[in-house]
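Excluded from the complex is one protein chain; the other protein chains are retained at their positions.
Letters are used for the chains, namely A and B, taken in the order the chains are written, and counting of residues starts over at 1 for each.
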Amino acid sequence: MNIYRNKKVAILFMLPALVFVILFIYYPIIQNFIYSLYRWSSFSEVKVFVGFDYYKRLLSDPIFYIALKNNALYAIISIVFQVGVGMILAAVLEEKIMRRYQTFFRTVYFMPSVISITVVGLLFQLVYNPNIGLLNAFLKVVGLETLTHDWLGRSDTAMFAIIATSQWQYIGYIMLLFLVAIQKIPEELYESAMIDGANAIQKFIHVTIPQIKETILVTSIITIIGAFKVFDEVYVMTAGGPGRSTEVLASYMYRAGFRNDEMGYAATIATVIFLITFIVTLIQLKVSKEKNEA
Amino acid sequence: MKINKLLVLLLSVLLVISLTACQSSQPTGGTDQVEIKFLHKWPQPEYSVYFDEVVEAFMKENPNIKVSVEAVGDEPIKDKLRVLMGTDNQPDVFFSWSGEFAAKFVRSNNALDLTPYLENDPEWKNSIMEAGLEPFTYDGNYYGIPFRINGKFFVYNTEIFNKLGLKKPNTWDEFMTVLETLKQNGITPIGFGNIYPWAACHYITGLNQKFVPQEVRVKDYNPKTGEFTDPGYIKALEYFKSLNDKGYFIEGVNSTEHNMSNQMFYGEQVAIIYVELEEFVEVEENLPGKWDFFKMPDIPEGKGNQNFLTGAPDGFLVSAKTKHPEEAVKFLKYLTNKANADKLVQQLGWPSPIIGAVNEGNSPDYLVRGMKAIEEAEGMALWLDTDIHIKISDVYLPNLQELLNGTKTPEQIMAEVQKVAKEVQSEVE
Partner (left out) sequence: MNKEHNGLSKFIFMFVFLLLITYSVIIIYPLLWMIISGFKTNQELFLEPWGLPAKLLWSNYKSAWDVGVGKFFVNSLFVTSVSVTVTLFISACCAFPLSRYEFKGQNIFLLIIIGGVMLAPQVSLISLYKLLQRLKIYNTYWALIIPYIAFRIPFTTFLIRSYMLSLPREIEDSAYIDGCTSWRLFWNIILPMCKPIMATSALLAAMSVWNEFMFALVFIEDSTLRTIPVGIMNLRSTLSTNWTILLAALTISALPMIILFIVFQKQFVRGITQGGVKG
């Protein structure tokens, strides 16, 4: 249709979106990089050019490595549980025998992911509380008193406690993605596997997994990127403590900028977050492209 | 034609957006009315009512001034103030702790020099305790008006103490004996919540002061000359750590909130809590007549003055960027006049630095005795976290949680503090 060849009209239609995206997504990212080259405070006008000093400092900053390690830990555990468990749950719920209960389980499992992280974080702060919390009370009831622990207060468990909360919240979300992917697998593949005498686990390994490879890849990427963006959970539950043991990149950025008033350093950390998430996304694009071409 | 139509639509959308945006950012008010923004740190309804009432009365007396009140809680205000200072939304009158916390606003030219206003009104100046004003000075000038003056005390359950035949300890050794006896009798000695490490920092504030010679400590707390090499700092950490190691604190200190540990004291699950004078009123409400208090015990071997008290005034600064300094000061004067100081004492039970505001006639006995302890002290150890540079405090405080967890030793912590102090020295210049 000729009407669809008018470039001016097309651009006019896209203009508002372009303005928003360029002004409030792309421009701030470039600006952020420039900010990272200056020493400046949010409450004075003076900006001192320091070049890449903050990047050098970052590389020798032990807290940066703690944060990086915590983000990585977040990513790894989330892949195991959200992608791994999510996938298995989806496969189980798609078994014929389970299908009539599927709606119920799906609804329940997905529910936490629609709730705000603040609510979940504050709730779990109470659940983990050593004095009034549910978790320790439960352990005592079932006779596992030795396992009771000050979950968020000890450096060795605090990060895991936060990550566990996040798994509680998001396994259902990832599961849902798998559920739909599995539903798209042609029934014949399973039927022929049945004829070959495969049991449920064999079917899962030989039919399901190869068919949902792409979903596995995509969900893994989503989880990794999510893990490097994490902020709310940490801010709400521990504010980075005890000590600095639960600091993640975004919380460290916030702290550097808005508590220690080193905006340039905060911008440097932000640049690192950008690089990591950007590279992971590029890898995803490349891998899925190769797949499509193959 | 069709392009025009689209353009009109787009423009009108953008117009509506920008129009409403402008509207919401420009408050519509009377032309000759002056608006001042007032930021305090007590959003709790039981406290904020005091400010609302004072503000309302002030506005009635001064119909040309509109005071808009904003309240942000204790922990968030530390970030909020820094964020706000970078904006045009600076409040005209804002809360600040004394010491370095206020000095930072002075150095960055965000605080108005109040000296001329105080000099011009000697009556006002003389109505305020010097111990309250002094921590707000910088290079000999006054930058803040104290609103409360606060001391930190150990509050204990008298019933439990009497039952076990325990007395108020005067020295650290006696203190340890008391704690041990409590523990032996199956009572958790001290309720302590350190999820936000300012709580531990209040212990260290007192211990540092008691262990480190005064002039050394003052020099170290000054960002330009801080070194933190005195062995007293390590001692302070060790003494503090031993309270936890010996099991004198509740379980899970690092994930418990201060309020929650107070709650345990009211439920008589613990025998002692370490609280501020302003909290006495809450203690009395929850455990009427069953408590008393004592200062942090003396440490004879310590090189600091043992007659100091941990505590500080806090109060209000006026923004250097305010467009209405006269009105802002006028409001501040009103807030700290004798009548409102009396109201503060009576309504909230908070210790006021206005001379004579706390007296036998209008205040409960415990408040009078607490104020007396402040007056008798030879000096005050200001809260560590507000008395040292933020970057040092940001290393010092989280490490106190590590100390309690046993993941870092006192020596390691002080080494980190020394390192950051050196960095700060070079940056403050």
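In this text, a residue touches a chain if its C-beta (ideal position, glycine included) is under 8 Å from a C-beta of that chain, and two chains touch if they have at least 3 such contacts.
Just so it is clear, the structure is predicted and the values come from calculations on it, not from any experiment.
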Touch with the omitted chain, as defined above, among A:54, A:74, A:109 or A:151: A:109
Interface residues of chain B (partner: the chain not displayed): 1-2, 5-6, 9, 13, 17, 20-21, 24-25, 43-45, 70-76, 80, 83-84, 86-89, 259-260, 262-263, 267
Touching residues (missing chain, whole complex) on chain A: 1, 3-7, 9-11, 13-14, 16-18, 20-29, 31-32, 35, 42, 89, 92-93, 97-98, 101, 105, 107-112, 114-119, 122-124, 126-127, 132-134, 137, 168, 172-173, 176-177, 180-181, 214-215, 218-219, 222, 225, 228-229, 231-232, 235-236, 249-250, 253-254, 257-258, 263, 266-267, 270-271, 273-274, 277-278, 281
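In the analysis below, only the chains that are shown with their structure count from here on.
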Rounded Å distance, chain A centre to chain B centre (Cα mean): 37
Residues of chain B defined as touching chain A within the complex: 2-3, 6-7, 10, 13-14, 78-79, 82-83, 85-87, 108-110, 195-197, 250-256, 260, 264, 390-391, 394, 398-399, 401-402, 404-405, 407-408
Touching residues on chain A, where the partner in the complex is chain B: 8-9, 12-13, 15-16, 41-44, 125, 128-132, 150-155, 158, 238-245, 255, 258-262
